[in-house]
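Note that one protein chain is taken out, while the other chains of the complex remain in position.
Up next is subunit A:
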(Lines give C-alpha, C1' and ligand atoms only; values in the text may rest on other atoms or scores of the structure.)
Protein backbone atom coordinates (compact mmCIF):
# COMPACT_ATOMS: atom_id res chain seq x y z
CA UNK A 1 0.00 0.00 0.00
CA UNK A 2 1.12 3.49 -0.69
CA UNK A 3 1.19 6.09 2.00
CA UNK A 4 -1.71 7.55 3.86
CA UNK A 5 -4.71 8.03 1.63
CA UNK A 6 -6.09 10.46 4.13
CA UNK A 7 -3.40 13.04 3.59
CA UNK A 8 -3.75 13.32 -0.15
CA UNK A 9 -6.86 15.39 -0.76
CA UNK A 10 -5.52 18.28 1.28
CA UNK A 11 -2.78 18.84 -1.21
CA UNK A 12 -5.00 18.66 -4.24
CA UNK A 13 -5.56 21.94 -5.98
CA UNK A 14 -8.80 23.27 -7.32
CA UNK A 15 -10.83 20.60 -9.06
CA UNK A 16 -14.15 21.12 -10.76
CA UNK A 17 -15.56 18.00 -9.17
CA UNK A 18 -15.06 19.54 -5.73
CA UNK A 19 -17.83 22.02 -6.51
CA UNK A 20 -20.30 19.26 -5.73
CA UNK A 21 -18.82 18.76 -2.29
CA UNK A 22 -20.48 22.04 -1.38
CA UNK A 23 -23.79 20.25 -1.41
CA UNK A 24 -22.59 17.34 0.62
CA UNK A 25 -21.48 13.83 -0.03
CA UNK A 26 -22.53 11.40 -2.68
CA UNK A 27 -25.70 10.22 -1.01
CA UNK A 28 -27.23 13.67 -0.98
CA UNK A 29 -26.86 14.31 -4.71
CA UNK A 30 -30.26 12.87 -5.43
CA UNK A 31 -31.90 15.48 -3.25
CA UNK A 32 -30.09 18.11 -5.22
CA UNK A 33 -32.22 17.26 -8.24
CA UNK A 34 -35.47 17.61 -6.31
CA UNK A 35 -34.20 20.77 -4.60
CA UNK A 36 -33.55 22.19 -8.07
CA UNK A 37 -37.10 21.24 -9.09
CA UNK A 38 -38.47 23.03 -6.03
CA UNK A 39 -36.52 26.18 -6.88
CA UNK A 40 -37.79 26.05 -10.46
CA UNK A 41 -41.39 25.60 -9.31
CA UNK A 42 -41.09 28.50 -6.89
CA UNK A 43 -39.56 30.67 -9.63
CA UNK A 44 -42.36 29.79 -12.06
CA UNK A 45 -45.06 30.70 -9.56
CA UNK A 46 -43.19 33.81 -8.49
CA UNK A 47 -43.36 35.06 -12.09
CA UNK A 48 -46.86 33.70 -12.76
CA UNK A 49 -48.33 35.34 -9.64
CA UNK A 50 -46.48 38.57 -10.22
CA UNK A 51 -44.42 38.30 -7.04
CA UNK A 52 -47.10 37.15 -4.62
CA UNK A 53 -45.61 33.71 -4.03
CA UNK A 54 -42.56 34.98 -2.21
CA UNK A 55 -44.34 37.86 -0.44
CA UNK A 56 -43.86 37.60 3.36
CA UNK A 57 -47.53 37.02 4.06
CA UNK A 58 -47.76 34.16 1.59
CA UNK A 59 -44.58 32.47 2.75
CA UNK A 60 -45.85 32.56 6.34
CA UNK A 61 -49.13 31.17 5.08
CA UNK A 62 -47.41 28.28 3.28
CA UNK A 63 -45.56 27.26 6.43
CA UNK A 64 -48.70 27.43 8.55
CA UNK A 65 -51.01 25.79 6.08
CA UNK A 66 -48.81 22.89 5.11
CA UNK A 67 -46.71 22.22 8.19
CA UNK A 68 -48.85 19.21 9.05
CA UNK A 69 -48.22 17.62 5.64
CA UNK A 70 -44.46 18.14 6.02
CA UNK A 71 -44.64 16.63 9.49
CA UNK A 72 -46.42 13.58 8.13
CA UNK A 73 -43.86 13.27 5.34
CA UNK A 74 -41.10 13.12 7.95
CA UNK A 75 -42.77 10.23 9.75
CA UNK A 76 -43.85 8.57 6.54
CA UNK A 77 -40.37 8.49 5.03
CA UNK A 78 -39.16 6.44 7.99
CA UNK A 79 -42.05 4.02 7.57
CA UNK A 80 -41.33 3.75 3.84
CA UNK A 81 -37.57 3.31 4.33
CA UNK A 82 -38.33 0.40 6.64
CA UNK A 83 -40.37 -1.12 3.83
CA UNK A 84 -43.88 -0.38 5.08
CA UNK A 85 -46.62 2.17 4.42
CA UNK A 86 -49.10 3.98 6.64
CA UNK A 87 -52.51 4.78 5.19
CA UNK A 88 -54.09 5.65 8.53
CA UNK A 89 -52.35 8.98 9.24
CA UNK A 90 -55.28 11.16 8.16
CA UNK A 91 -57.77 9.25 10.31
CA UNK A 92 -55.38 9.10 13.28
CA UNK A 93 -54.79 12.86 13.05
CA UNK A 94 -58.52 13.56 12.97
CA UNK A 95 -59.23 11.19 15.86
CA UNK A 96 -56.50 12.66 18.06
CA UNK A 97 -57.69 16.19 17.24
CA UNK A 98 -61.29 15.50 18.20
CA UNK A 99 -60.34 13.70 21.41
CA UNK A 100 -58.00 16.52 22.43
CA UNK A 101 -60.62 19.17 21.59
CA UNK A 102 -63.34 17.31 23.46
CA UNK A 103 -61.11 16.70 26.47
CA UNK A 104 -60.14 20.36 26.71
CA UNK A 105 -63.80 21.34 26.47
CA UNK A 106 -65.31 18.76 28.82
CA UNK A 107 -62.49 18.26 31.33
CA UNK A 108 -61.21 21.82 31.05
CA UNK A 109 -57.64 20.64 30.44
CA UNK A 110 -55.05 23.39 29.99
CA UNK A 111 -53.58 23.66 26.47
CA UNK A 112 -50.41 21.81 27.42
CA UNK A 113 -52.49 19.05 28.99
CA UNK A 114 -54.27 18.71 25.69
CA UNK A 115 -50.98 18.52 23.82
CA UNK A 116 -49.61 15.83 26.15
CA UNK A 117 -52.85 13.87 25.86
CA UNK A 118 -52.64 14.09 22.06
CA UNK A 119 -49.07 12.86 21.98
CA UNK A 120 -49.87 9.98 24.32
CA UNK A 121 -52.95 9.02 22.35
CA UNK A 122 -51.04 9.07 19.05
CA UNK A 123 -48.33 6.90 20.57
CA UNK A 124 -50.89 4.45 21.92
CA UNK A 125 -52.58 4.13 18.53
CA UNK A 126 -49.15 3.67 16.95
CA UNK A 127 -48.25 0.97 19.45
CA UNK A 128 -51.47 -0.83 18.61
CA UNK A 129 -50.84 -0.72 14.87
CA UNK A 130 -47.15 -1.45 15.33
CA UNK A 131 -48.01 -4.55 17.33
CA UNK A 132 -50.04 -5.96 14.46
CA UNK A 133 -47.36 -5.14 11.92
CA UNK A 134 -44.27 -6.18 13.86
CA UNK A 135 -45.37 -9.02 16.10
CA UNK A 136 -48.40 -10.54 14.35
CA UNK A 137 -46.92 -10.01 10.91
CA UNK A 138 -49.91 -8.48 9.15
CA UNK A 139 -48.65 -6.29 6.28
CA UNK A 140 -48.66 -2.59 7.21
CA UNK A 141 -50.80 -1.85 4.19
CA UNK A 142 -53.60 -3.97 5.64
CA UNK A 143 -53.14 -2.89 9.26
CA UNK A 144 -53.27 0.79 8.37
CA UNK A 145 -56.09 0.31 5.89
CA UNK A 146 -58.01 -1.13 8.81
CA UNK A 147 -56.74 1.75 10.95
CA UNK A 148 -57.95 4.22 8.39
CA UNK A 149 -61.49 2.90 8.88
CA UNK A 150 -61.25 2.33 12.63
CA UNK A 151 -59.96 5.79 13.58
CA UNK A 152 -62.19 7.59 11.11
CA UNK A 153 -65.14 5.82 12.63
CA UNK A 154 -63.89 6.50 16.15
CA UNK A 155 -63.48 10.17 15.27
CA UNK A 156 -67.10 10.44 14.17
CA UNK A 157 -68.26 8.48 17.21
CA UNK A 158 -66.43 10.72 19.69
CA UNK A 159 -67.33 13.95 17.93
CA UNK A 160 -70.83 12.77 17.03
CA UNK A 161 -70.04 14.14 13.57
CA UNK A 162 -69.96 17.64 15.09
CA UNK A 163 -67.26 20.30 15.09
CA UNK A 164 -65.63 20.93 18.48
CA UNK A 165 -63.87 24.24 19.01
CA UNK A 166 -60.45 24.45 20.68
CA UNK A 167 -59.55 27.12 23.29
CA UNK A 168 -57.70 30.27 22.22
CA UNK A 169 -54.59 29.44 24.29
CA UNK A 170 -54.28 26.16 22.43
CA UNK A 171 -54.51 28.05 19.12
CA UNK A 172 -51.90 30.59 20.15
CA UNK A 173 -49.53 27.93 21.48
CA UNK A 174 -49.50 25.82 18.33
CA UNK A 175 -50.51 28.17 15.59
CA UNK A 176 -49.69 31.72 16.67
CA UNK A 177 -46.75 34.03 16.23
CA UNK A 178 -43.87 35.10 18.38
CA UNK A 179 -44.59 38.35 20.25
CA UNK A 180 -43.14 41.76 19.35
CA UNK A 181 -40.44 42.64 21.87
CA UNK A 182 -37.59 45.07 22.11
CA UNK A 183 -36.95 48.25 20.15
CA UNK A 184 -39.27 48.98 17.23
CA UNK A 185 -37.67 47.83 13.95
CA UNK A 186 -39.20 47.18 10.55
CA UNK A 187 -38.84 43.48 11.41
CA UNK A 188 -40.13 41.10 14.06
CA UNK A 189 -37.28 41.12 16.55
CA UNK A 190 -37.63 37.54 17.80
CA UNK A 191 -37.57 36.31 14.21
CA UNK A 192 -34.33 38.24 13.70
CA UNK A 193 -32.93 36.72 16.89
CA UNK A 194 -33.92 33.26 15.76
CA UNK A 195 -32.28 33.83 12.38
CA UNK A 196 -29.12 35.06 14.05
CA UNK A 197 -29.03 31.96 16.25
CA UNK A 198 -29.42 29.70 13.23
CA UNK A 199 -26.61 31.48 11.37
CA UNK A 200 -24.39 31.15 14.42
CA UNK A 201 -25.25 27.47 14.68
CA UNK A 202 -24.41 26.87 11.03
CA UNK A 203 -21.04 28.57 11.34
CA UNK A 204 -20.30 26.72 14.58
CA UNK A 205 -21.13 23.26 13.25
CA UNK A 206 -19.25 23.77 9.99
CA UNK A 207 -16.23 24.94 11.91
CA UNK A 208 -16.45 22.16 14.48
CA UNK A 209 -16.74 19.42 11.86
CA UNK A 210 -13.62 20.78 10.16
CA UNK A 211 -11.71 21.04 13.38
CA UNK A 212 -12.61 17.50 14.34
CA UNK A 213 -11.51 16.12 11.01
CA UNK A 214 -8.28 18.00 11.30
CA UNK A 215 -7.66 16.62 14.74
CA UNK A 216 -8.32 13.05 13.63
CA UNK A 217 -6.31 13.60 10.46
CA UNK A 218 -9.28 12.53 8.32
CA UNK A 219 -9.93 13.54 4.75
CA UNK A 220 -10.39 17.28 4.72
CA UNK A 221 -12.34 19.05 2.00
CA UNK A 222 -10.72 22.15 0.52
CA UNK A 223 -11.24 25.23 2.69
CA UNK A 224 -13.04 27.17 -0.05
CA UNK A 225 -15.63 24.40 -0.23
CA UNK A 226 -16.44 24.78 3.46
CA UNK A 227 -16.53 28.56 3.18
CA UNK A 228 -18.76 28.54 0.12
CA UNK A 229 -21.17 26.08 1.68
CA UNK A 230 -21.35 28.07 4.92
CA UNK A 231 -21.87 31.23 2.90
CA UNK A 232 -24.71 29.80 0.84
CA UNK A 233 -26.48 28.34 3.89
CA UNK A 234 -26.17 31.59 5.84
CA UNK A 235 -27.42 33.64 2.89
CA UNK A 236 -30.50 31.43 2.58
CA UNK A 237 -31.21 31.71 6.32
CA UNK A 238 -30.73 35.49 6.35
CA UNK A 239 -33.01 35.89 3.34
CA UNK A 240 -35.64 33.69 4.99
CA UNK A 241 -35.29 35.59 8.27
CA UNK A 242 -35.88 38.94 6.63
CA UNK A 243 -38.75 37.49 4.66
CA UNK A 244 -40.52 36.04 7.68
CA UNK A 245 -39.65 39.01 9.84
CA UNK A 246 -41.06 41.60 7.49
CA UNK A 247 -44.65 40.46 7.45
CA UNK A 248 -47.36 42.70 8.75
CA UNK A 249 -47.01 43.75 12.36
CA UNK A 250 -47.95 41.00 14.77
CA UNK A 251 -46.70 38.24 12.52
CA UNK A 252 -43.37 36.45 12.69
CA UNK A 253 -41.89 33.13 11.84
CA UNK A 254 -44.88 31.01 12.90
CA UNK A 255 -44.73 28.79 15.97
CA UNK A 256 -45.93 25.82 13.96
CA UNK A 257 -42.90 26.45 11.74
CA UNK A 258 -40.62 26.32 14.77
CA UNK A 259 -42.20 23.07 15.95
CA UNK A 260 -41.79 21.69 12.45
CA UNK A 261 -38.17 22.81 12.11
CA UNK A 262 -37.21 21.28 15.45
CA UNK A 263 -38.84 17.99 14.53
CA UNK A 264 -37.25 17.94 11.07
CA UNK A 265 -33.79 18.49 12.54
CA UNK A 266 -34.44 15.88 15.19
CA UNK A 267 -35.58 13.22 12.74
CA UNK A 268 -32.93 14.06 10.15
CA UNK A 269 -30.38 13.47 12.91
CA UNK A 270 -32.13 10.34 14.07
CA UNK A 271 -32.19 8.73 10.64
CA UNK A 272 -28.72 9.72 9.52
CA UNK A 273 -26.63 9.67 12.63
CA UNK A 274 -27.99 7.16 15.13
CA UNK A 275 -27.90 3.39 15.37
CA UNK A 276 -31.69 3.35 15.37
CA UNK A 277 -31.66 5.20 12.05
CA UNK A 278 -29.18 2.69 10.63
CA UNK A 279 -31.41 -0.13 11.70
CA UNK A 280 -34.36 1.39 9.85
CA UNK A 281 -32.37 1.56 6.61
CA UNK A 282 -30.93 -1.91 7.18
CA UNK A 283 -34.31 -3.53 7.76
CA UNK A 284 -35.76 -1.87 4.66
CA UNK A 285 -32.72 -2.61 2.51
CA UNK A 286 -32.33 -6.29 3.32
CA UNK A 287 -34.35 -7.52 6.24
CA UNK A 288 -32.74 -10.95 6.53
CA UNK A 289 -29.22 -9.56 6.31
CA UNK A 290 -30.13 -7.03 8.99
CA UNK A 291 -31.41 -9.76 11.29
CA UNK A 292 -28.25 -11.76 10.72
CA UNK A 293 -26.28 -8.67 11.72
CA UNK A 294 -28.03 -8.53 15.07
CA UNK A 295 -30.74 -5.98 14.28
CA UNK A 296 -34.08 -6.61 15.99
CA UNK A 297 -36.16 -6.11 12.87
CA UNK A 298 -39.49 -6.39 14.67
CA UNK A 299 -38.56 -3.77 17.22
CA UNK A 300 -37.59 -1.49 14.37
CA UNK A 301 -40.92 -2.05 12.62
CA UNK A 302 -42.74 -1.37 15.86
CA UNK A 303 -40.85 1.86 16.38
CA UNK A 304 -41.50 3.34 12.92
CA UNK A 305 -45.21 2.53 13.08
CA UNK A 306 -45.58 3.94 16.57
CA UNK A 307 -43.58 7.02 15.69
CA UNK A 308 -45.72 7.67 12.60
CA UNK A 309 -48.98 7.69 14.54
CA UNK A 310 -47.47 9.94 17.21
CA UNK A 311 -46.51 12.46 14.55
CA UNK A 312 -49.94 12.07 12.96
CA UNK A 313 -51.41 13.05 16.32
CA UNK A 314 -49.24 16.16 16.45
CA UNK A 315 -50.23 17.01 12.88
CA UNK A 316 -53.88 16.67 13.85
CA UNK A 317 -53.41 19.09 16.75
CA UNK A 318 -51.59 21.61 14.53
CA UNK A 319 -54.49 21.43 12.11
CA UNK A 320 -57.12 21.88 14.82
CA UNK A 321 -55.20 24.88 16.16
CA UNK A 322 -55.16 26.45 12.69
CA UNK A 323 -58.81 25.76 11.97
CA UNK A 324 -59.89 26.70 15.51
CA UNK A 325 -61.79 23.47 15.83
CA UNK A 326 -61.66 19.75 15.24
CA UNK A 327 -64.23 18.54 12.74
CA UNK A 328 -65.38 15.40 10.98
CA UNK A 329 -63.68 16.20 7.67
CA UNK A 330 -60.18 16.68 9.15
CA UNK A 331 -57.33 14.75 7.70
CA UNK A 332 -59.12 13.45 4.64
CA UNK A 333 -56.56 12.49 2.00
CA UNK A 334 -53.56 13.58 4.08
CA UNK A 335 -51.93 10.18 3.77
CA UNK A 336 -51.84 10.64 0.01
CA UNK A 337 -50.15 14.04 0.18
CA UNK A 338 -47.61 12.73 2.66
CA UNK A 339 -46.84 9.60 0.66
CA UNK A 340 -46.59 11.62 -2.55
CA UNK A 341 -44.12 14.00 -0.88
CA UNK A 342 -41.97 11.10 0.28
CA UNK A 343 -41.78 9.54 -3.16
CA UNK A 344 -41.16 12.84 -4.92
CA UNK A 345 -38.37 13.25 -2.39
CA UNK A 346 -36.64 10.19 -3.77
CA UNK A 347 -37.69 7.31 -1.52
CA UNK A 348 -37.99 3.84 -3.00
CA UNK A 349 -41.25 1.90 -2.91
CA UNK A 350 -39.33 -1.25 -2.03
CA UNK A 351 -37.78 0.39 1.02
CA UNK A 352 -34.21 1.02 2.09
CA UNK A 353 -33.89 4.35 0.28
CA UNK A 354 -35.07 7.81 1.26
CA UNK A 355 -34.15 10.76 3.48
CA UNK A 356 -35.96 13.08 5.84
CA UNK A 357 -34.50 16.06 4.02
CA UNK A 358 -35.63 14.77 0.62
CA UNK A 359 -39.13 14.14 1.91
CA UNK A 360 -39.39 17.65 3.34
CA UNK A 361 -38.40 19.03 -0.06
CA UNK A 362 -40.88 16.66 -1.71
CA UNK A 363 -43.56 17.81 0.72
CA UNK A 364 -42.66 21.44 -0.02
CA UNK A 365 -43.05 20.76 -3.75
CA UNK A 366 -46.60 19.60 -3.05
CA UNK A 367 -47.21 22.56 -0.72
CA UNK A 368 -45.93 25.19 -3.17
CA UNK A 369 -47.91 23.58 -5.99
CA UNK A 370 -51.08 23.69 -3.90
CA UNK A 371 -50.50 27.24 -2.83
CA UNK A 372 -49.33 28.56 -6.21
CA UNK A 373 -52.17 26.98 -8.14
CA UNK A 374 -54.63 28.47 -5.65
CA UNK A 375 -53.05 31.91 -6.05
CA UNK A 376 -53.39 31.82 -9.84
CA UNK A 377 -56.98 30.75 -9.43
CA UNK A 378 -56.84 27.15 -10.60
CA UNK A 379 -59.68 25.18 -9.10
CA UNK A 380 -59.41 22.01 -7.05
CA UNK A 381 -60.39 19.71 -9.88
CA UNK A 382 -57.57 20.78 -12.17
CA UNK A 383 -55.23 21.09 -9.19
CA UNK A 384 -55.65 17.41 -8.42
CA UNK A 385 -54.92 16.49 -12.02
CA UNK A 386 -51.73 18.55 -11.96
CA UNK A 387 -50.59 17.13 -8.61
CA UNK A 388 -51.20 13.61 -9.83
CA UNK A 389 -49.19 14.21 -12.96
CA UNK A 390 -46.33 15.79 -11.01
CA UNK A 391 -46.13 12.73 -8.75
CA UNK A 392 -46.20 10.38 -11.74
CA UNK A 393 -43.54 12.27 -13.70
CA UNK A 394 -41.26 12.84 -10.72
CA UNK A 395 -41.20 9.19 -9.69
CA UNK A 396 -41.11 8.10 -13.34
CA UNK A 397 -37.90 10.06 -13.92
CA UNK A 398 -36.46 8.57 -10.75
CA UNK A 399 -37.30 5.02 -11.83
CA UNK A 400 -35.86 5.54 -15.31
CA UNK A 401 -32.65 6.88 -13.87
CA UNK A 402 -32.35 3.99 -11.47
CA UNK A 403 -32.77 1.50 -14.30
CA UNK A 404 -29.73 3.07 -15.87
CA UNK A 405 -27.96 2.84 -12.57
CA UNK A 406 -27.88 6.58 -12.10
CA UNK A 407 -29.75 8.75 -9.68
CA UNK A 408 -30.72 11.76 -11.70
CA UNK A 409 -29.78 13.73 -14.75
CA UNK A 410 -27.42 15.75 -12.64
CA UNK A 411 -26.26 12.47 -11.17
CA UNK A 412 -25.37 11.22 -14.64
CA UNK A 413 -23.00 14.10 -15.21
CA UNK A 414 -21.63 13.83 -11.70
CA UNK A 415 -21.22 10.10 -12.08
CA UNK A 416 -18.90 10.63 -15.00
CA UNK A 417 -16.82 13.11 -13.08
CA UNK A 418 -16.62 10.84 -10.10
CA UNK A 419 -15.83 7.74 -12.12
CA UNK A 420 -12.90 9.53 -13.67
CA UNK A 421 -11.68 10.64 -10.30
CA UNK A 422 -12.17 7.21 -8.77
CA UNK A 423 -10.25 5.64 -11.63
CA UNK A 424 -7.35 7.98 -11.01
CA UNK A 425 -7.33 7.08 -7.36
CA UNK A 426 -7.39 3.36 -8.06
CA UNK A 427 -4.45 3.80 -10.35
CA UNK A 428 -2.66 5.71 -7.66
CA UNK A 429 -3.22 2.96 -5.14
CA UNK A 430 -2.53 -0.09 -7.27
CA UNK A 431 1.21 0.26 -8.02
CA UNK A 432 1.95 0.20 -4.31
CA UNK A 433 0.20 -3.12 -3.90
CA UNK A 434 2.69 -5.84 -3.24
CA UNK A 435 0.63 -8.53 -4.81
CA UNK A 436 1.69 -9.61 -8.26
CA UNK A 437 -1.81 -10.50 -9.39
CA UNK A 438 -3.46 -8.08 -11.79
CA UNK A 439 -5.95 -5.51 -10.51
CA UNK A 440 -8.81 -7.55 -11.93
CA UNK A 441 -12.10 -6.36 -13.24
CA UNK A 442 -13.47 -5.19 -9.96
CA UNK A 443 -13.58 -1.72 -8.55
CA UNK A 444 -16.30 0.83 -9.08
CA UNK A 445 -18.45 0.20 -12.12
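Here is the rule we use: a contact is a pair of C-beta atoms (placed from the backbone, for glycine too) under 8 Å apart; a residue touches a chain by one contact, two chains touch by 3 or more; residues count from 1.
Here is the rule we go by: contacts and distances are computed from a predicted model.
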Omitted chain, identified by the protein name its UniProt record gives, among "Sulfate adenylyltransferase subunit 1", "Homocitrate synthase", "PadR family transcriptional regulator" or "Xylose ABC transporter ATP-binding protein": "Xylose ABC transporter ATP-binding protein"
Residue, one of A:105, A:229 or A:296, that touches the chain absent here: A:296
Of A:150, A:260 or A:282, the one touching the omitted chain in the full complex: A:282
On subunit A, residues whose C-beta touches the chain left out of the figure: 1, 5-6, 25-27, 212-213, 216, 218-219, 273-278, 281-282, 285-286, 288-296, 352-353, 421-423, 425-426, 433, 435, 437-445
